[in-house]
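Since the structure comes first, as C-alpha cells, the remarks are kept for the end.
With one protein chain removed, the remaining protein chains of the complex are shown where they sit.
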Amino acid sequence: MKIGFLKDIEPRVSLTPPAHIKYVKSGYDVSLEKGAGLKSGYLDEDYECKKFSRSEVIKNSDIIICVDSSSLREIEKFSNKTLISNFSGEKDTDKLKDGIRKNNITAFDLSKIPRTTIAQSMDILSSMSGLSGYKSVIKAAEILPKMFPMMITAAGSIKPVKVVVLGAGVAGLQAIATAKRLGAVVEASDPREAAKEEVLSLGAKFIEVEGAVEDKEAGGYAVKQTKEFLERQKQEVSRRLKEADVVITTAQVLGSKSPVLISRSVVEEMKPGSVIIDLASSTGGNCELTKDNEITKHNGVSIVGNSFLASELAHDASNLFSNNIFNFIDYVVKDGKFIDQKDDIYKSCKI
Amino acid sequence: MKIGFLKDIEPRVSLTPPAHIKYVKSGYDVSLEKGAGLKSGYLDEDYECKKFSRSEVIKNSDIIICVDSSSLREIEKFSNKTLISNFSGEKDTDKLKDGIRKNNITAFDLSKIPRTTIAQSMDILSSMSGLSGYKSVIKAAEILPKMFPMMITAAGSIKPVKVVVLGAGVAGLQAIATAKRLGAVVEASDPREAAKEEVLSLGAKFIEVEGAVEDKEAGGYAVKQTKEFLERQKQEVSRRLKEADVVITTAQVLGSKSPVLISRSVVEEMKPGSVIIDLASSTGGNCELTKDNEITKHNGVSIVGNSFLASELAHDASNLFSNNIFNFIDYVVKDGKFIDQKDDIYKSCKI
Amino acid sequence: MGELLNFLSQNEVLIYLLLFTVLLGFEVISKVPSVLHTPLMSGANAISGIVILGAIILIRTTDPQDFFTLILASIALFIGSINVFGGFFVTNRMLEMFNKKKNK
Amino acid sequence: MGELLNFLSQNEVLIYLLLFTVLLGFEVISKVPSVLHTPLMSGANAISGIVILGAIILIRTTDPQDFFTLILASIALFIGSINVFGGFFVTNRMLEMFNKKKNK
Amino acid sequence: MDKILFLISAFLLVWGLRLQSDPASASKGNKFAAVGMLIALFSASIMPLENSSGNYLWILTPIVFSAVIGYIIAKKIQMTSMPQMVSIFNGLGGLSAVLLSYTEINKWILSPESYPGFVLVVLIVSLFIGSVAFTGSLLAFAKLDGYRWSEKLTLPFQHIINLILLFSIAFSSYLFIDSSGGYTFLYIIISISLIYGIFFVAPIGGADMPVVISLLNSFTGITAALTGVIFDNKVMLLGGILVGAAGTILTVLMCQAMNRSLLNVLVGGFSSSGSSSKSDEQGDIREISDSDFAVQLFYSQKVIIVPGYGLAVAQAQKLCKEIQEVLESNDVEVKYAIHPVAGRMPGHMNVLLAEADVDYSKLIELDEANENFKTTDVAVIIGANDVVNPDAIDDTSSPLYGMPILKVWESTSSVVLKRSMSAGYAGVQNPLFFKENNKMYFGDAKDSLQRLSTELKNL
Partner (left out) sequence: MDKILFLISAFLLVWGLRLQSDPASASKGNKFAAVGMLIALFSASIMPLENSSGNYLWILTPIVFSAVIGYIIAKKIQMTSMPQMVSIFNGLGGLSAVLLSYTEINKWILSPESYPGFVLVVLIVSLFIGSVAFTGSLLAFAKLDGYRWSEKLTLPFQHIINLILLFSIAFSSYLFIDSSGGYTFLYIIISISLIYGIFFVAPIGGADMPVVISLLNSFTGITAALTGVIFDNKVMLLGGILVGAAGTILTVLMCQAMNRSLLNVLVGGFSSSGSSSKSDEQGDIREISDSDFAVQLFYSQKVIIVPGYGLAVAQAQKLCKEIQEVLESNDVEVKYAIHPVAGRMPGHMNVLLAEADVDYSKLIELDEANENFKTTDVAVIIGANDVVNPDAIDDTSSPLYGMPILKVWESTSSVVLKRSMSAGYAGVQNPLFFKENNKMYFGDAKDSLQRLSTELKNL
C-alpha cells in the first residue's frame, strides 16, 4: 500500500524519521511532501523516503495523511482514496462530509478514537493533551511576572505561585504535574469522581464540589452538569481564583460546548498580572473572555486562548502524532486490507 | 530624611508597598513618582505614601532612588543630593562620573556591593541573578519545541532534554535547580573550585576541566583563566553542546569581558531547534553569536542575549530589589547620617 | 506429691537444666524469618537424629552373639544415620542459597 | 588434668547447666536496641543483687548470739537490698517512658 | 575425655541451631551442628562403657552406608522437593527410635529385672511417639509429593476415634507392663501407634504439611530425649529437648506465618490449606510474608519494579526509591519497567519517579523490559494491574486483548502489591494473580513498602 504524508499549515508533521522506519518495516511504500518536517526540526535529508511535490504525493498514494484537516482544501483531488487526519478543528463539518461522500473518500477522524485502554496508542487527543498541559504551564510561567517556587532569600521571601487547574483530564493532570514540579501550590476541580484520586495522586489539592453528574457509559468522559452544580462549582472556584496567579482551564464535555467556569466579574477580581490559559478555547472556552487563538488582556489579567499548544512543542508532538497514526494504520489495516468494519475503533473514527 | 523613588524605564520599581512600610517604620519620609509601580503590578493606590510628579519627587527628596541608572538622564537636577541606583548597565561611565562630581552628588552603585555574607541582604546582583537564572530556563522551555522531562507514553517515548549550564554562580545554580525540577538532564561547568560541590549539591553533573586558576582574594569571584584552560574547557564543553537542547551561559569575570565559551562553529554543530540563553550578554556574551538584548537565530539555533531577565519577573524582582535598597539604606544611614566612610560596604559602593 | 517433691530435690540440677534447655530452644528460634522455616526445620530434624547415639551405645553393650539385637540396632543406626547425614547435607544445600550473596 | 576430668564427670549436669545459662544470657541480650542499654543494665544490676539470698541464708544459720556475724550479714543484706529494690524501681521508672508513648 | 567431647558437642548443637535462625549465618550454623553431631557420634563410640563388647563393625558399616546414601539423596534431590525429603528423613528418625525402643523392650522381656518399671514407661512412650512420627511423616510425604491424598480425610467422629485409640494404647501398655511383657500387647501398642500416626495426619490439608512435619519433627526430638534418659546420655537428652522445644516454637511460627493457629491446622480447620485463603474459578492466590519478601529480594541478582497507578495513589514513590537504594547497596540490580499507559495520564510514572529522584537510566521501556524479565529473579508490581494482565495476550474476549503488556510472569517469581483483589481501570480480573510463581502482598502501597523496607534493613 502506498501512503503519502502531506505538509501541514501548522508546525507539526504526520511523519517523523523514526516512524518512517516503522512503515518501511511493515512493508508500506511511503512518500512525503517536500519540506513537510521542517518546522518540527526534521530536514528532508533526515527521511530516507521519496520526497515529492504535494500534488504528486496525492496522486501516488492510496492513503493520504496530514495532521490537521484544515490543511486539506483540495478535497476533490482525494476521490476514491483514503484520508486520515484530525478533523476536530474543522469549522464547516457539513461541507466536509459532503465532499467526502461525493468523492467517495474513505476518511478517518483520529480525534474520534475511543478512550479505551487498547486504543490508547492511537489516541492523538491523549498524546496531544499531555503536551498541551505541559506547555500551558510553561507559557504561564513565561507570561507571569512572578517566580513559581517559594524562595526564602536574604532580600526577602517570594511566595509560591498559586495555580488553579479546572478540568483534570489528560491535559489538566499534566498541567498539575508540571506546576507542582516548578514548585507551585496547585488546586484542581473536576466533576468526574475518579478525578479526585487522580489529582491527589499527583500531590495537588482537590476542590470538592458536591452533586456532580456521572455517566459510566460515557467512556471516561465527563457529561453535562446540572445548573446547580455549575453554580456551586463557580462559587467554590471563584473564591480560589481571587487568590490565584495562574489558572489553567481544560474543562470539556464531549459533544457540547465547554462549560463557562470563569465569568467576566471573576476575572475582574483577579490579581493584576495573573494569567489564564484556556485550553478549551476551541470549543468555546472555559472563561467568558477567552478569544480562541488570541492573547487578550483584561484588567491586567492575561487570557491565553489556545487549544493547540501542543503545536508549540512541534518536535515531540510530531513524534507522538506520527506514532499514533502508525499504530492506527497498523491496527486497521491487516494484509493490505482494512479490517472488519464492525471493529469498535474502526467504527468510531470512520466519517 | 526624605527619600524619593523614581519611575524607571524598565518594568521594575525600586519601592514596593511592603518596603514602604519598612521605611515608614524607620522614620523616613517617602515619596514616589506617579505610576512607578504599574508595570510590576503595583497600583498607585497600593502605596500609602505621597505620589508626585517626577520633578517634584526630585525636588523634595534628599535621597533619590531608581532601579537602573539609565533612567537618570537629568543628572544636573540631583546636585547636592544622594543618588542610589544600579549603575552597572551604564554605557558611558566617564560622563556619568563627571556629572556626579560636577554636581556634588553622593552616588552609590548598588552593583558594587561586596559578595560577603553580611552584605548579602543588600546584594542586588545576587537577588537579581537568582531570578534571571530561573527565568532563563522558563524562557528556554518556552522557545524549545520539546518537553523538558522524560515521558514514556503509549504514543512513544520522549527523551529528557539535555541542559548545559556554563558558569555556576548564583544565576547558574538557580538555572540548574530549575532545569532539574522540570526534569532535564543537567551538566555544568565552572572554573571555581567550590563550584563543583555546589553543582553536585543540586543533583547536576559537573564537567571537569583541569588547570583552573583560582584567587582566594577575589572574594568568591572567578578570575581570568589561562588560554590553555579556556581551550580545554571549550573542548570538553563543545562535545556536550552538540548533544544539548538548551544551553544557559552565565560565565562572567569580575572587571573584564566575559569569556567566549561557544564559538560560531560549535553553534553550527548544534541540533536545530536548540536554544542558547546568554545571561552574560551585557558584558560581551559567552557565545560568539550573541547579540545583547536580541534574539537571533543561527542555523535553527535560537540565541537569546539578555542579562536582565529578572526584569521579566518584575513583580518579584521589584520586591527583592526594594528590600535590598532598604537594607542598604538601613545599613549606611545611622541616625539620619551616613556612617563611617571607612566601612567596607560604604567604600565599595561609593562612586 | 511428696514423691514428686522428692524427685525434684534429687534431680534439682537436672530439672534446672531441662528448663533452661527448653528456654534456650524457644529463645534460639523465636526471631527466625519465615524464609528460614524450611531449612531450620530440616536442620532441627537432622539434630533430632541424635537418637542414633542410643543405637551405638546399645550395639556396643550388646553381646556379640546376640544377633537379633545387633541386627535390629544396626538397622536403627542405619536408618537414623540416613536421617542425620541426609538431613545435614540437604540443609546445607538449602542454605547455600543464602551464602552466595554474602560472598559477592 | 585427671582431677579436672574427675570434677567434670562428678558435676556433669551442673556444668551443662552453667554452659546453657551462659548461652541463655548471651542469647537473651544479643539483639537489644541501643535505647534499652541503660535500662537493661539497670535491670541486670538489680538481678545481680540476688547475692542477698546468701545473706538471708547466712543470717538464718547463724547462732543468734553471734552478733558480729549477724550485724555484718544484716548490713550486707541491707545494702544489697537497696541494690535490689532501688534497682527494680529505677528500672521501672526508666521503662515507663516507653510505655507512655505506646499508650498514646 | 568423652564427657568433654559431649559437652563440646552439646554446645555446638545449640550454637549451630542458634546461628541457623539468621540468614547470614545459617549455613555456618548447619555446619556447626553437623560437627557437633560427628563429635557426639565419635565420643559415643569411644566412651568407656561398663560391659562394652566392641561390635564396631556393626556400628561402622551402617554409618558409612547411610552417610553415602544420605549424601547421594541430598545431591540428587530437587530443590522443590525439599519438604518431602525432610518428611522422609523425619520418618526414618522416628522409625529408628521405634526400633531402638523395641530392642530395649525386647531385652526387658527377656530379662525383666534389667530395668525398673519407670524406664519401661519411658520406653513405651518413646515407642508410641516414634511410631506416630514414622507413619505420620510418611503420610505427610505422600500428601506433599503426590498430592494424591492431599485432600483432608476426616472420618466421622474422628475425635472420638482418636481418643479411643489413645486409650487403647494406654491400656495395652498397662497390661503389657503388668503382664511383665506379653509380645501380643507390645505388638498391639506398636500397631495402634502406627495407625494413630496416620489418623493424626490424615485430616490435615496438603498445604499445611510443612507445619505437620515440623510438629512431627519436634516429636522425634522428644523421643530422642526419652531415649537419652534410657541410655543416660546428656547430649541425647539435651539435643532432643532442644529440638523438641525449637520444633514446637517453629511450628507455632509457621502457623503464624500462615495466619492460622496450630489448633486450627491440626483439627483441619476452615480450609484445606492456608495458602489459598481466597479462591474463585480462577484458582488460588498465594500471599507472601514480610520477611519472605524481604529475603527474596535481598538475595536476588536482578529485580524489576513495575510501578502503576496504585503507587501514585499511595504516594509511595519515595519509599520505593528507598527500597531500590537498599537493594542496590546489596548488589541487587534494580530497574523500573515503565508501561506506556501505566497511571492515568501519559508519562504519569515518569512524573512520579522523577519526584522520587529515580535516575532516568533505571527506567526501561516495554520492549526492553519484556526481554529482561526472563533473567529477572523477582518482578515487583506496585499498584499496577491492567498493564500486567496476561489476558491481553491470551484472551481474545478481554477488553485488553491486543495491548502490549509487561510479561512479568516470565521472571522467576513476581510479587504484586495492592490493597485487595479488586480490578484496575479496565475493570477486569487479572489471571496473573493466580499464577504459580506469583505472590500477593496486600496493603496500601505506602504501608506495604514501609513494612518491606523495615524488614530489609533488619536483614
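Letters A, B, C, D and E name the chains as they come in the text, with residue numbers starting at 1 for each one.
In this text, contacts are C-beta pairs under 8 Å (C-beta built on N, C-alpha and C of every residue); 3 or more make two chains touch, one makes a residue touch a chain.
Since we're looking at a predicted model, the values are computed, not measured.
*Asks:* Looking at the whole complex, which visible chains does the left-out chain touch?
*Replies:* A, B, C, D, E
*Asks:* Have a look at B:Cys49, B:Leu173, B:Val253 or B:Cys349 and name the one touching the chain we're not showing.
*Replies:* Only one of B:Cys49, B:Leu173, B:Val253 or B:Cys349 touches the chain omitted from view, namely B:Leu173.
*Asks:* In the full complex, which residues of chain E touch the absent chain?
*Replies:* So the residues of chain E touching the missing chain come out as 318, 321-322, 355-357, 454, 457.
*Asks:* Using the touch rule from the top, list residues of chain B that touch the missing partner.
*Replies:* Residue positions of chain B that touch the missing chain: 116-118, 120-121, 126-127, 130, 133, 170, 173-174, 177, 181, 194, 197-198, 200-203.
*Asks:* Spell out, residue by residue, where the missing chain touches chain A.
*Replies:* Residues touching the hidden chain, for chain A, are 149-158, 160, 183, 185, 203.
What we mean here is this: only the chains that are shown with their structure count from here on.
*Asks:* Chains shared as neighbours by chain A and chain C?
*Replies:* Per touch definition, common to chain A and chain C: E.
*Asks:* Both chain D and chain E are touched by which chains?
*Replies:* The common neighbours are C.
*Asks:* Please work out which of A-E and B-E is bridged by more C-beta pairs in contact, and write that pair.
*Replies:* A-E is joined by more C-beta pairs in contact.
*Asks:* From the C-alpha centres, identify the chain that is farthest from chain E.
*Replies:* B
*Asks:* Quick check: how many Å separate the C-alpha centres of chain B and chain E?
*Replies:* Taking the mean C-alpha position of each chain, the two centres sit 69 Å apart.
*Asks:* Could you check chain C for residues that touch two or more other chains and list them?
*Replies:* 17, 21, 23-24, 28, 31
*Asks:* Listing for chain E: what residues touch at least two other chains?
*Replies:* 14, 18, 238, 340-341, 346-347, 351, 354
*Asks:* Quick one: which chain pairs are touching?
*Replies:* A-B, A-E, B-E, C-D, C-E, D-E
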